[in-house]
Structure formats: C-alpha cells, structure tokens
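Of the protein chains in this complex, all but one are displayed in their positions.
Right after this comes subunit A.
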Amino acid sequence: MTQPTLVALSSGSVPSGVAVIRLTGPQSFAAVAALAGGLPRPRQASLRTLKDPANGQPLDQGLVIVFPAPHSFTGLDCAELQVHGSPAGVKAILSVLTAFEGVRLAGAGDFTRLAFENGKLDLTEVEGLGDLLAAETESQRRQALTRFDGALSRRVGDWRQALLDLRAEIEARLDFSDEDDVPFELPAHFKADIESLENQLADALARYDSGRIVREGFRIALAGAPNAGKSSLLNALAGSDVAIVTSEAGTTRDTKDVTIDLGGMLVIVTDTAGLRETDSLAEQEGIVRARRAIGHADLVLWLEAPDVETIPRPQGIDTPIWIVSSKTDIGAAAPDSDFALSMKDKDSISVLLSKLEDHIKTRIRTNEPGLISHLRDKAALEAAAENLHQAIAHIGIPELCAEDLRQASDQLAELIGLIDTEHVLDRLFAGFCIGK
C-alpha cells in the first residue's frame, strides 16, 4: 500500500467567485505539473492555464501555488489551485486529478488528520481548528483562532517548563544528594513558584466559563408558570431587530431552543415547559426537562404575569435568576421584579436585550479570548491544580512532592498530547554541576 494523494475542493460550495482546490501527498506535484505544464517556485503564486494532460484541452486558468514538505499545512507536499468557481470547471479539474494513479478525493477532516499525524498540529490546535471552522460569531472566531494559533499549547508549554524546573530542583536533591554541588535545602523560592503556578492554573480555570460560553453559547432558560409569557418572549427575542436568529436548532417536544447572535456573542434561549404540579405523564416529563434546562442555564429569566397564579420561584440553585414581569399592558408588575415588559412595547424588549448583552459581557469578564473552553481542558487543569496543591502540602516529603509535580506535569502533557520524563533529566543536567 502506498500513501494516497488527497484532493478536495477546500473553499465553499460553487458557484462562487473563486474556488480553491487543495492537494496533498506524494503525487501532488506530479499531478499539478501535468495540468499546469510544470511547477511554479515554492510558495509563490503563478498564473497558469490548466490543461487536461490526456488531450491538451484547457480546463481553466488560475493561480497555482506549491508548498513542498515539510513546510506545508499537512507536513506532506501540498498544492493549491485557485480557479474560477464554476461548478462544471471544478468538477472537470477534480475528475482529471483523481484520474491520476494514487490520487483520490479527501474525506471530511482528512487534511487535518494528516497535519495532526505529521506533528504539524497538536491536539489543542486541532480542536481550535474545528472550533474555528464551526465559528458563527465574532467572539467564537477570535477564541478559536487563538487556540488554533497554539495559544493554549504555548501556555501549557510554559507551565510545563516551569514544572520541569521545579522537578529538576527536587530530583537533583533526590538523585544527587551525595554530591556537593547540590544543596540539601530546596531553594527559597520553590514553594512560591509552585503557588504562582497554581494561581495561574486557577486563573485559567476561572475563565473556563467565559471560554465555554463563547464556544458553546450563553444559555438562557425562560421559565415560570404556564402562560406566563415564555413563548411570547422567545418569539419577541427572536424577532427583534437587535437579535439575529441564526438557527432554530430543533424543537424537542417540550423545550425549544433559539440561537441568536447578541453583540457578537452566541446566545441560546431555551423555552421550557411551564412548571406546575400535574397528573399528565407527558407534562411531568416536560417539567423534568424544564428543571434540567434551568440547572444547565447560565441565566434564568423567571416569568410572572398578572393573569397567572404565581408559583414558588426556584430556590437553592447557583444560576442567577432575573424576575421578569410580563404582560404589563394588562396589569401591574410584581413589586420585586427586575424587569417589567410587554410584548406590545418594543422598547421594553430592547431594554431587556441590552441588559442581557451587558450581563453576558460581564460574565465573559474580559475581551481577551478564553484560554480554555473544552471540558477536557477543565478536567486536566483541575487535576493538575490539585496535584500542585498536594505538592505544596508535601514540600517537606520530597519524594511525594516530586510525585505530585510529576502527575501535574503529566496532566498538562496529556492536554497537548505528549509525555516525556527524559526532559526532566535534560533540564537537571543543564542546571547543576553533577557527578564525581
């Protein structure tokens, strides 16, 4: 089996102004040379007439760029053809290319997989690329690009370097305590260094929620008694000029999500079933789901209306709750409500939207894109932070402290997909005069 050469239309669907066809693999250059009558200089765009090598018939005119291995996206030879976005033209070029021995159409994610396998992207960068391609809002795009660009890998790299230094200090005292160059006591800054690292992890973890909110969207649950005006509010939010409805992500039997873009941030509004005691099995199930939606939300809008009997407000949940009195056109708002609105009063909806936007911005806390946004990141950082905490407690028991630091390092390494204990020794030998 020889390694296949993959080809794909990498730009969006045709017709379009320009279409980009990408090839990667051992036959890329041979195939492109056959169509373009030779290869341009690496990484320089060159205008060529592309011809079918079988009959010399021109297929299209376009820019040809080649990226020889290993300096390419996949790490293998790569070529790009930028041609006119004509469905027929693209189809003809693809069929000529795939007629070459060993060239086939790429499946979804094949190019990224090759880049990962050849070490061009690490795990977090692959995830970043996935997020980037899926980004719908500006803040999602910025966060994903930051990750794709290796920001998390670099931070994790810095943390691991700091851990390597700490581990080298302690390992030197364990493995070379009989040598004069290594003092018995740990350096004075040792504990402070672990604490500083622990704080950095805690900071990153504190921003997980912002990262997650940006990546997955800010979740608002509309809840309250039946007929309190939840569905009307949902429609009003969805229909407002301020909010752009990006999709209606499917309606379950009893909760309905609407996704909106609010000031560049993705917001998912969930309309829950009304909460009340009921004998109907179907409705009971709906209420269970509503309670779950409230539990998963980043914010609950609790609706009450003058013409609906009030039911107890949710107690003992961490999620912030705003009390919203609706239908102010037919009666007075509850005195302790945070908002009063009427679907007939467009301004009241705009005020709510603008308050929501402000609130979400404070929840995201910072204009800096979030460093961690995946559950996997959070689990690894939490575990590493706990290991560091233990390491501080074990500072007087060096072999346990070393074990805690090793585990912290492994957790971080797993985040970017690598582990290597040999690096500790390298660091150790660079810093100490060891040996007799």
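Just so we're on the same page, contacts are C-beta pairs under 8 Å (C-beta built on N, C-alpha and C of every residue); 3 or more make two chains touch, one makes a residue touch a chain; residues count from 1.
Everything below uses one rule, namely that contacts and distances are computed from a predicted model.
Chosen from "tRNA uridine 5-carboxymethylaminomethyl modification enzyme MnmG", "Transcription regulator PadR N-terminal domain-containing protein", "ABC transporter ATP-binding protein" or "8-amino-7-oxononanoate synthase", the protein name that UniProt gives for the omitted chain reads "tRNA uridine 5-carboxymethylaminomethyl modification enzyme MnmG".
Of the listed residues A:P15, A:G38 or A:P70, the one in contact with the hidden chain in the full complex is A:P70. Interface note: of A:E136, A:D158, A:D175 or A:D307, the residue touching the hidden chain in the full complex is A:D175. Residues of subunit A in touch with the missing chain: 1-4, 69-70, 75-76, 113-114, 116-119, 122-123, 171, 173-181, 184, 397-400, 402-403, 406, 417-422, 424-425, 428-429, 433-436.
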